[in-house]
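Take a look at the following structure, please.
A single protein chain has been removed from this complex, and every other one stays in its place.
Residue numbering begins at 1 within each chain, and the chains themselves are lettered A and B in the order written.
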Amino acid sequence: MAAAQKTAMVPEGLWAQPLDERAAGEAIYAIAAEIYPICRSITGNGVRETLRRLARHCEIDVHEVPTGTQVFDWTVPREWNIRDAYIRNARGEKIVDFSSSNLHVMSYSMPVRGQFSLAELKKHITTLPEQPDLIPYRTSYYAENWGFCMPHRQFEGLPDEAYEAVIDSTLEDGSLTYGEYLHKGESEDEFLLSGHICHPSLANDNCSGLALLARLAKQLHDVKTKYSYRFLFAPGTIGAITWLARNEEKVPRIKHGLILSMVGDGGGPTYKKSRRGDALIDRAVSHVLRHSGLNATILDFSPYGYDERQYCSPAFDMPVGLFQRSKFGSIPQYHTSADNLDFITPYSLGQSYRLIALTLQVIETDAVYLNTLPKCEPQLGKRGLYDAIGGHKDVAARTMAMLWVLNLSDGKQSLLDIAERANLPFALIQSAAELLKQQGLLVLAESSFGLSKLGFP
Amino acid sequence: MAAAQKTAMVPEGLWAQPLDERAAGEAIYAIAAEIYPICRSITGNGVRETLRRLARHCEIDVHEVPTGTQVFDWTVPREWNIRDAYIRNARGEKIVDFSSSNLHVMSYSMPVRGQFSLAELKKHITTLPEQPDLIPYRTSYYAENWGFCMPHRQFEGLPDEAYEAVIDSTLEDGSLTYGEYLHKGESEDEFLLSGHICHPSLANDNCSGLALLARLAKQLHDVKTKYSYRFLFAPGTIGAITWLARNEEKVPRIKHGLILSMVGDGGGPTYKKSRRGDALIDRAVSHVLRHSGLNATILDFSPYGYDERQYCSPAFDMPVGLFQRSKFGSIPQYHTSADNLDFITPYSLGQSYRLIALTLQVIETDAVYLNTLPKCEPQLGKRGLYDAIGGHKDVAARTMAMLWVLNLSDGKQSLLDIAERANLPFALIQSAAELLKQQGLLVLAESSFGLSKLGFP
Partner (left out) sequence: MAAAQKTAMVPEGLWAQPLDERAAGEAIYAIAAEIYPICRSITGNGVRETLRRLARHCEIDVHEVPTGTQVFDWTVPREWNIRDAYIRNARGEKIVDFSSSNLHVMSYSMPVRGQFSLAELKKHITTLPEQPDLIPYRTSYYAENWGFCMPHRQFEGLPDEAYEAVIDSTLEDGSLTYGEYLHKGESEDEFLLSGHICHPSLANDNCSGLALLARLAKQLHDVKTKYSYRFLFAPGTIGAITWLARNEEKVPRIKHGLILSMVGDGGGPTYKKSRRGDALIDRAVSHVLRHSGLNATILDFSPYGYDERQYCSPAFDMPVGLFQRSKFGSIPQYHTSADNLDFITPYSLGQSYRLIALTLQVIETDAVYLNTLPKCEPQLGKRGLYDAIGGHKDVAARTMAMLWVLNLSDGKQSLLDIAERANLPFALIQSAAELLKQQGLLVLAESSFGLSKLGFP
């Protein structure tokens, strides 16, 4: 892990300057901390306020889709907003207060105001008996209901008395809100970067992902890229479905995609492959993670999780994977009040940022080259590319990378293919290719995948 | 193993009622016990008597093929029958008696009646020095010979005196006998179920297999199946060769097949794949065994063993595998007097029956479906198919099965493909598909393998 905070891992071809992982981590943490208190749900002002804050970093277009709009098999629901909520005991004391944590209220709770016996009230309270000090996060989007969430320890100690329960919410026709930012590249082919914006005060899930996306969008702004990058900030499930229903014609343009969620904890990293399993994005992230020096896990696709469920539904089957640190559902903090600002760190956010940046580097610079002197090895020594004194047992990694690139650049194998076969980091292979290209020993192949007509450098 | 005796593992689509594994095991044991004492060989009255007993359970057609009939490279041999056999010592005591165990006589022994010195007699006696208390099972079908088998301990204690050896057998022109039962399904495509009927009093090898086949045939009788099921009770090697020589035109119809032998001991289960290695029967049995909770072994094909040697010979290359409990030849009881009625149990026979039944279920119900709402997920919640309260870490296996079926039902992947990728039991996937079909979310694909024109439900 000592290597994790290095700044020079990303070649400078794509990025204006070497990636400063530490600065990135701190900037992302600051954004996450800013949006953490907002009470988001799948609709409502929380989403709008969050997008307003993120828009300080990149020019987000905000879209409003009216309640009742049909989106494939689904219907955009009524808009939910909440001003206040609490439970008062017989002495008038607020024993549960929305203003101290928005997790206390089940998301999409109907308005309620009344007196309840303890027994009646308990039917509307959710706790975590095995994590008695934590507030759970619960929702009831598609069934009319109301409820509170509280620590189990508190729940068990409630005296048998009358309670006043108030949820000052509205559930009315309105709209569903999502945001988009498009960074235009040389090509209309797109790379989709998507994060869910529907969870209330859960720092890792998904303030971390939203914040990383905003930072990445900002950094990309002045970078000349081959692909166009589409950033999507949409509520989970219904937001992705809504976007897909309104943008079906854009789907074929999306050549690669990543969902970012829970990118700020110290676990993982974890990558869940697209349904295709062998898309370039799957290979690129897997490669970057394998060479990260971290304890990476690569998971096969399964139809449960985040919006890959929609992007990878059979009619779309998009090459979109999921990047996370700890695997969702695998950690005790998941969907509880323990997923707070102490659970995420600038250090981990910076690492995640670097891994995503390295992945973009692979996607942007992978190409197929031709060795211009393919009969025997070119004489590297006379070009100053080789140790002059022979007889040593080892050669430097740089030399090995050059030998691999020369040997496999037959017009059929891309740099990522070569990096995988050589078991060397893509960045090393790519910089070796750069050096060989400068020496005239390598030219871009006609057959490189779609890159040549762009004059991609 | 606690789960092993459950009755509800087989969906009720195929079977009239839930499979009662315990009752099946007991019924199979009773049949095996009834045919155990009969002295079978590759020809003769022992085979006929065995078929007569099995025919009480299913309508077996008995075929007689005359001695001398050419069957490919082989010739139907003379028919062997035996009435009695013994060795008497100098005091006239029967020290070896066929009537106490038919293993005492080498199968296909020529008739003999005479006085022998101990030295001469020993040339005709086979023992197992490393298992000194057991009688071995030996045959000499294709070389004229005679012999006795006895425990090595007894053999070593034989005093050096004169002995009378009598084998009252006949080896004469007659016929080879085999039995067939055909359960007709909707299709003329067949599933072959074959067991060897040539071994004398060996309970596991193969009274167990014959008995299981008879029980299965009986149970299938009133079941409406897609495939026709051909049950073959034939002597090993020459019987299978004879059937193939007389039924070459039927071979292409046989789409799947299983040989059952030694299905009553507590080992395994073991499946030996067909020569093809990736036939549907290979995948189906492997899947069922992997999800059986038992210590299953899947073996690659090899050209030694049972009648897979003939079915999988290069000109036929039939999709026929071998199901057993312990692998043949791997256990000390194999081909000895220890393979008796204590070696097999109703419990293990019931387990084997269930595994075969589950395999038939896969073969009968595997199909390719189309998700009718393939753009994003259908909203399961509004159809009552999903937990209404979100936010939990886990979903039920049933929901996961539905999500897998929806995600992969793209007209290319069958339910077995889906079960394998999801690593869920086929029965669970199949019942999820049933539910989705009822909801109109799934339709049978045109491209399902040969099933659609049958209107297979």
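Everything that follows uses one rule, which is that a contact is a pair of C-beta atoms (placed from the backbone, for glycine too) under 8 Å apart; a residue touches a chain by one contact, two chains touch by 3 or more.
Since the model is a prediction, treat every value here as computed from it, not as a measurement.
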Query raised in the report: Which of these touches the unseen chain: B:V105, B:C312 or B:A427?
Result: B:C312
Query raised in the report: Quick one: which of A:S101, A:T359, A:S409 or A:S431 touches the chain that's been left out?
Result: A:S409
Query raised in the report: From the list B:G46, B:P136, B:P346 or B:P425, which touches the chain that is not on show?
Result: B:P136
Query raised in the report: Residues of subunit B in contact with the chain that isn't shown?
Result: 71-74, 136-143, 145, 237, 240-241, 244-245, 248, 275, 300, 302-304, 309-310, 312-317, 329, 334-335
Requested in this report: Touching the hidden chain in the full complex, which residues of subunit A are there? Just list them.
Outcome: 371, 373-379, 381-382, 388-395, 400, 403-404, 406-410, 422
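Just so we're on the same page, only the chains that are shown with their structure count from here on.
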Requested in this report: Find the geometric centre of each of subunit A and subunit B from their Cα atoms only, then give the gap between the two centres in Å, rounded to an integer.
Outcome: 53
